[in-house]
Each structure stands twice: as C-alpha cells, then as structure tokens.
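A single protein chain has been omitted; all remaining protein chains appear in their positions.
For chain A:
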Amino acid sequence: MTSAATTSDTKAQTTARERRERPSTFALILNNRLAAAGLVVLGLIVVTALAAPILPLADPNATDPASRLAPLFSENHLLGTDALGRDMLSRLVWGTRVSLVVGFSASLIAALFGSAIGLTAGYAGGRTDQILMRLIDLMMAFPYILLALAIVAILGPGLVNALYAIAIVNVPFFARNIRGITVGLARREFVDAARLSGKGPLRILWSDILPNVLPTIVITLSTTVGWMILETAGLSFLGLGAQPPQADLGSMLGDGRKVMFTAPTISLVPGLMIFLIVMSINLIGDGIRDALDPRLRSGASARPSFRTRVAKGRETPAGDTGRQPGKASGSVHPPLPAGISPTRGEIDRTETSAAADLPPCGGDARQGRGGSSRSDKDDQSVHPTLAVRGLETQFHIGQSVYRASNGVDLTIRPGECLGLVGESGSGKSVTAMSIMGLVPSPPGVIAGGRIGFKGEDLTDASNARIRQLRGGAVSHVFQDPLATLHPLFSVGDQIVEAIRAHQSLSTREADAKARDLLDLVRVPNAAQRMKALPHELSGGLRQRVSIAMALANDPELIIADEPTTALDVTVQAEVLRLLDGLRRDRNTAVLFITHDFGVVSEIADRVAVMYAGRIVETGPTAEILTRPAHPYTRMLIDCVPVMGEPGRRLDAVPGRPPAVNRLPAGCAFADRCPRVESDCRRGEIPLEEKRGNLEARCLHPLEAGEALSGDVRTAATTSDGTPRHGRSA
C-alpha cells in the first residue's frame, strides 16, 4: 500500500515538474529579453501615436518662418523645427501615427486577401488551386519593390495607392503559407466529418479550417508587418506615397533630405523612428517564431562541436586503464558448446567457399584465427586495446542531468569482438560514441571515468591526439550508410579523404588504395563505383563503402554502431560475415553495438548488456545466450525469433526503461522485472560474478537454464537444461 502511494506521489510530482519545465508560449516570448524589449518599445511608440490628439503638442502643420531649422533641444521645440519652421516633435508623433496606420492597414489587407486566396486554393484543390498558385508564382517572379512601383505607376502616386501597392505585393506570402497548411487540413478526418454532416464549403472554411490556420496567419503577419511599414515609408520617401500637406515618416525623411547638409537631424530623426518600429517588430516576430519552435521549447538543441566536453575535476576510478582488473583472471572465453552457433553453420552449408576463409565466431573460430591462439588472447600480459573504466557520460539539459552512461566498464583485447546490447535508449550508443568524443556537446558531458586506449587515457588526450586516432587507430562504422556518407561527394572521394587524413599519399596512390579497399570489402566493379554517389548505391554496397572507409588506415579498434540495423536480412548476414572475417584477418578489436541478440550470436566473443546507462550483465556470448543470469537479458533474448518455432511469442520487453534523469534507487529494471522483490529497490546493486564467467547486476539472478515464467520451477524442468534460445539446426 505504502509503496503504491509513494509511486503515485512521485508520478504526480514528475508531471508537475514537466509542466513547470514547459513554459507557455507567451512566457517564452517574455523570457526572450530581446523580444520583451521589442514589445516595450513598440508599445510605447503605439501608445504615443494613439494619444497624439490629446498630447500637448504644437500643430504639426503650423509654419513659422521666424524659427525655421531650429536645432535639437531648442526652447519650445524639443526636436527642433523643419525648413518651414514646423515643430519636429509634433510632426514626428503625427507622422508615426500615419505610418503605423498605413503599415498595419496594408498588413491586414494583405493578410485578408492572401489568406482568402490560400484557403480557397488549398481547400478547392484541382484546377482552382493550380490557376491561383500560378498567378501567385507569377507575382513572386517580380522583384518585390518593383511590382509595388508598377502598381503605383498604374494607380498614380498617393498614400492610399502606396498602401494598396504594398498590400498587393505581400499577398503572395500569405497565400502560399496559408495554402500549404490548408492543403494538409483539407484531407483530415474532422473536415471529412464536417463535409458529411452537410456543411457547405464556406462554413467549413470558416468554422473548421480557419481556426487551425490562424496561428500561421499570425506568424506570417508578425514577419511581414515590419517590412510593410518599411516599404510604405520607402514609397513616401521616393515621393510616391504621402503627398503634402499629408506627412508620414517616409515623406518627412524625403523632405528633410533637401536640407540634409545644413540640418541633418530633420531627416535622421524620422529615419530613426522607422528603424525603431521595424526593429521592435522584428524582435517580437523572432520571439514568436522561437517560442513556437518545439526544438527550442524542449531546450534540447545540440550544438555541434569537435569533441565531447570532458568535465574538469571529474571522478576517475583508480585502477589501470591498460589492464583488466585481476578478477576476470579465469577463462574469459570458455569453449563454446558444439552447435551453439548454428546460424553460422547454415551459412557454412550454403556458401562453402566463402566460409572457408571466414571462420565462424565463438569457440570454433580458434582454428581460423591466423595462428593467434586462444591462450594468446586470454593472457593477462596482452594489454587490452580498449579499457573503459567507470565512464559517466551525461546530458545536461536545462536543470536536468540525464545519465546516459552511468559508470560503464568495458574491456576489449586485440582481435576480440565485444557485443554491446540493449534496447534503444539504454545508453549503448552514447557509451560507444564517448570513446572518441563524438557525443555532441552541449548537451553531452563526460563527467567521469577513464577511456583507456592501449594504456593511454583518452579523456586526458589533446584534441590533436584525438584527431590523429579518429579514423586512424580507431575507426567507426555507423548505422545508416545513406545518412552517414556525405550525399554530395562520390564514395571514392570520401575513402580517399579518409586515407589522406592519416597518410601522406599522392592523390593517385590514395586513389589506388581506395580501389583496393573497395575490392577488399567485395564491392564489384570497384573502379567504376569510385565515382558513384552514395544514393546511387544499394544499402549493402553503401555499408561496404563505410567499412572500407573504416579500414582505410588499418585500425586497431573498430567501433560499429548498429552497422546492420538499416539493412535487410540477407544483406545483414553478408555484411556481418565481412566484418567478422576482416577483424580476424587483421586481429582488430571490435566494439559491436546492437539491439539484436541474433546478430550478437553471429559475431561477438563476449557480450555486455546495458540497461538505463549501466552494464547489467556481461560474459561470454555462449554463456549469455544460453544461460543468462539477469532477467532482463533473458527477456531480450526471448525477443529474438527462432527458425522452426513460428509459434513462439515475440513480444518486446513489456514496459519502458526509466528516464535516465530520474533513476530509481536500486535496480533500474525493478519496475519491469517479474522477479522483483522488495530488496531490489533498496540500494546500489553491484555487478558481481554470478556463476562461471557471468557477471550480473542482480540480487535474484536466474539459475543456469532457468526460464522466466510465472512458475519458475516448472519452467526450469521443462527446459531441462536445454537452452530455450538454442538454435539447433
């Protein structure tokens, strides 16, 4: 009871917190200091202009030849007088009034007609839409101000005609934006429903579509009002707008120009006023736009940077980054029971010739490992290629800290492949990208831990050193090769670039080497394919290109972040086999990130399972696949389809992982775990050796071969030691 009460309490708190973290649009505009300043300035100007008739101002048109061209701050004339002796302050206020009225009227007219056209075109579709939009396009084919001039030329100079001209040339902006939104809305269910209920098109447009389009109209207005005020003033400045004795800010500026050299303030003051009005409107418009931008609202806008920020004074665990702690002194790679990697066996049968030089992974691989014997690799005297200790990579967003990688240890020796497995959001990619500092900063921060690469702590390394290692000794293969290859450069160019970043070769030599690399990864017609752009290749070929690029400088460690996820199944198998063969031939260490245990079983020697930023279980692949100790691992493995067992449930692990900025005390998996007991929620649970070579972060681990079920004992007996995941061929 009490525990249930507390959970609901915390839930209530979190939603309240979320609400507080998401301020309203108006609050966001006010929060934006510049937008708020714009609002204040514009407000003052508008209020003053509105109050002009009741302000104690001189008659703006009263000439006084005796005191013409009075300077600023003279008696009775704060802003001086113009060439006819008229009071500039009074003229400024009244001129502002005219300019604002004309500018806002033009905006409203443009908004009204533009929106009407946009709504009609978007809703009617078909030929109406085509004709209207062609006309709009044609209007936009004219330089903006030129079209306004042509309209004034037709109608003749004058303030009202200038107003019409500016309104007309702004109609296309509204028509286009509103049409775009309306086209989307017209296909929505609620519009269909309105249509079926017998509403006429005009009523639907008015009561169903217009309310949804209104925000777009407001945004378009906020971005064009400034322009329209500026352009109407411009036409008046040219003498094509306001005609004497009528005056707006533009015509005042134009008049003042005639005495510019003797009394510059007469033209500069109205110009300054135009500038203030337009600037404040633009500031407000930007504020509105930013406030409506969801990316800015959540506060998560990743700034691209060369390298992930490493926090100063971070906590680093004691212990050698070059050596594995003594605990794992036992056999890290026990022999794999026969028949455990049958998928491999299937491939062997179907493609015997290819399999000959591509030995299967796991225990059987020992013979094929080009002379390097198993004992070699297990020997503690061999320094690990990669030794990550206590890695803490966090995202600092607003006031929250997301612990994406929360004290992770990883060890990979030369020639070894470690599979890092977990659901999306478990922190596996962030952990892997932290190694070479490829997590975007901000918001990413490496807050603690060490990243040992051949005994060197990379968190302390200089930027130059990191650059030297990237693509050199440590290379990456990423998930979706269409997104990760540059779309505008040929694949040959991109490989050559990778080579020349680290080797001083001539273009021709690098070119030849790139071709060899493409041959190596079995890209047919390598010489021709060099010139191809990424989008001209198939998914499998693209990923081969990525692998070729990763191999360009004989890396000692390849970090492969879900390299097969974006590919279809047959291509997946080919790419996996290619990677596996290459790392064996070259004794390259591989960190292989995936969410798919099927893939893990084919390539990894050891597996580390991540959950909510922590390693929850690690051990040899065979052991983990057949006899996992952590219930989470068991559930993940149960998600993999098995050939010949079509009836098997394939549900994903029910529930969702906890948010890593609000981790619960104790086991993070407790809420989803069928074996949870009260002690699971009490405190930190260490990663401990459970049996044999398995280490798990669990207080109630599964016994060997035990399945997850309501009744644990029956499940254990039925499975009878036979691994449920066994993929016997």
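Here, a contact is a pair of C-beta atoms (placed from the backbone, for glycine too) under 8 Å apart; a residue touches a chain by one contact, two chains touch by 3 or more; residues count from 1.
By definition in this document, contacts and distances are computed from a predicted model.
Q: Name the chain not shown, per its UniProt record: "ABC transporter permease", "Peptidase M48", "ABC-2 type transport system ATP-binding protein" or "Proline iminopeptidase"?
A: This omitted chain is identified in its UniProt record as "ABC transporter permease".
Q: Which of these, A:R68, A:R467, A:R586 or A:R662, touches the one chain of the complex that we don't see?
A: In the full complex, the listed residue that touches the missing chain is A:R467.
Q: Of the residues listed, A:P264, A:G455, A:G655 or A:P674, which one is in contact with the missing chain?
A: Among A:P264, A:G455, A:G655 or A:P674, only A:P264 touches the chain that is not shown.
Q: For the full complex, which residue in A:F190, A:W206 or A:F306 touches the chain that was left out?
A: Considering the complete complex, A:F306 is the one touching the chain left out.
Q: Extract the touching residues of chain A with respect to the undisplayed chain.
A: 34, 134, 137-138, 141-146, 149-150, 152-157, 226, 230, 233-234, 237-240, 253, 257, 260-261, 264, 267-268, 271-272, 274-275, 278-279, 282-283, 286, 301-304, 306, 436, 438, 440, 467-472, 475-476, 478-480, 483-488, 497-498, 501-502, 533, 535, 546, 549
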